[in-house]
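Heads up, one of the protein chains got dropped from this complex, but the rest are sitting where they should.
This part shows chain A:
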Amino acid sequence: QGASVAFGGIRQDTSKPVELSADALSVDQDNNTAVFTGNVVIGQGEMRLGAQQVRVVYNQDQSRIRRLEATGGVTLVSGPDAAEAERADYDIDSGVVVMSGNVLLTQGSNALTSDEMTVNLNTGAAQMQGRVKTILQQQE
């Protein structure tokens, strides 16, 4: 079953420039694939996506980035909300981030976990799928 939640609070404009910073970037000259490694942070507007490794996937004629595949302790922060997962795929053109693998979403005092979460940064809507559980902290 799924649960839809609001994520990130404000609208996020995903046509804004994306800034990636990392310890290293390796560009394979034979198949032109690019991999960022080491404390990788993808920043766009309010959104920050951190991971240990991000692989860049191009579109057909290699003129645009189609997808960023982040793996290794991924954290997605946008506005007040934060989500953690093992992996996240960010499709820049559509502005959709698909997080998978032990997703933990913390919003203020409560937290939700699930197998997968799809976040549309443009609309701020998030859809959680697969064993969604809500953990309510008691207010002390």
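A few notes on this one:
As a convention for this text, contacts are C-beta pairs under 8 Å (C-beta built on N, C-alpha and C of every residue); 3 or more make two chains touch, one makes a residue touch a chain; residues count from 1.
The definition used in the following text is that contacts and distances are computed from a predicted model.
The chain not displayed here is annotated in its UniProt record as "LPS export ABC transporter periplasmic protein LptC", chosen from "Peptide/nickel transport system substrate-binding protein", "Sarcosine oxidase subunit beta", "Tryptophan synthase alpha chain" or "LPS export ABC transporter periplasmic protein LptC".
Checked against the full complex, the one of A:T14, A:S100 or A:S114 touching the unshown chain is A:T14. Although one chain is hidden here, its contacts on chain A can still be listed: residues 14-32, 34, 36, 56, 58, 62-65, 92-93.
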